[in-house]
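Omission of a single protein chain aside, the complex is shown with its protein chains in their original locations.
Moving on to subunit A:
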Amino acid sequence: MSRLRRYLRDNAVPLALLSPAVLVILLVVLLPLLFSLYTSFSNYRLIRPESLWDVVWFRNYVRVLGDGDFWAALGRTVLFLTLVLNLEMLLGLGLALMVNRLTFGQRTMRTIMMFPMMFSPILVGFQFKYMFNDTIGVVNNALQSLGLTSHAIPFLVDRWLAFASIAIAEIWMSTSIFAILILAGLFAMPRDPVEAARVDGCTNWQVFRHITLPFLMPFIYIAMTIRSLDVARAYDIVDVMTGGGPAGRTELLWTLIARTAYDDSRMGQANAMAYVSILLSIFFTWYFFRKLMAARKHLGVF
């Protein structure tokens, strides 16, 4: 007890300065989280406020975990996350390497590269929805005009084409995040090890594989962590392009959760789903942070 008192006395000023921030975080983050955790154990329906006190214990979780549609959406979300993150990383890496080699107009290219990030996901969703439309879409019209197909390809209906179309929209919008972060890594990279390797007769591939890439890995994992949180809660683009359909073929966790919460007003059940999805996000964040630490260790940062 006296140790605690001594600690408080010695650190009174920093604790006092930090306390408003801690209080705000408790109010803004922790309270809503606790409230939503409570509602996940209730039959809470938005349109029946009195249902907030109707505790159903684990019923929502039992239903969610026993629901094939939920597991399908979860599996699809993990697949979407894996595919989109890896493709964005590869394309972002390629873009960054190319822009890094530019000796003229590099700043302009960097600005142009960031354009897709400036659009709201809803606008991107509408843009790709109309591009991939089966009758008036520019992609179908182009394919038909070029004689590559004589019929309308149902891009937003076919199970895998619809999945791919949404992934393309997501990748188009966010690849530049990877490119910018990796480019920052390339700018920060010391030239000495590269030049030493070249003197030793290493090929371009060997320099990239053994020097450039390891140096870039922390930057890649930071981008992966940020984007994994974004993609795991992908909603706007999917909602606009397909609404999770047709027949649940593009249903991701957040389209399912949003529909359950707001359209069905079943906030209790939606929160149970959201808690399961939060675990998913925590897992990906933990995984990428572990990878980030390993990469930093490999570079001798620790």
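The criterion applied here is as follows: a residue touches a chain if its C-beta (ideal position, glycine included) is under 8 Å from a C-beta of that chain, and two chains touch if they have at least 3 such contacts; residues count from 1.
To be clear about the criterion, contacts and distances are computed from a predicted model.
Peer 1: From the list "Aspartate carbamoyltransferase", "Anti-anti-sigma regulatory factor (Antagonist of anti-sigma factor)", "Sugar ABC transporter substrate-binding protein" or "glutamate synthase (NADPH)", give the UniProt name belonging to the chain omitted from this structure.
Peer 2: Of the names offered in "Aspartate carbamoyltransferase", "Anti-anti-sigma regulatory factor (Antagonist of anti-sigma factor)", "Sugar ABC transporter substrate-binding protein" or "glutamate synthase (NADPH)", the absent chain's UniProt record gives "Sugar ABC transporter substrate-binding protein".
Peer 1: For the chain left out of this view, which of A:L4, A:I47, A:L146 or A:V199 touches it?
Peer 2: A:I47
Peer 1: Which residue among A:R110, A:R198 or A:R259 touches the omitted chain?
Peer 2: Checking the options A:R110, A:R198 or A:R259, the one contacting the hidden chain is A:R259.
Peer 1: Where does subunit A touch the missing chain, residue by residue?
Peer 2: 43, 45-49, 69, 129, 133-136, 140, 144, 150-157, 242-248, 251, 259, 262-267
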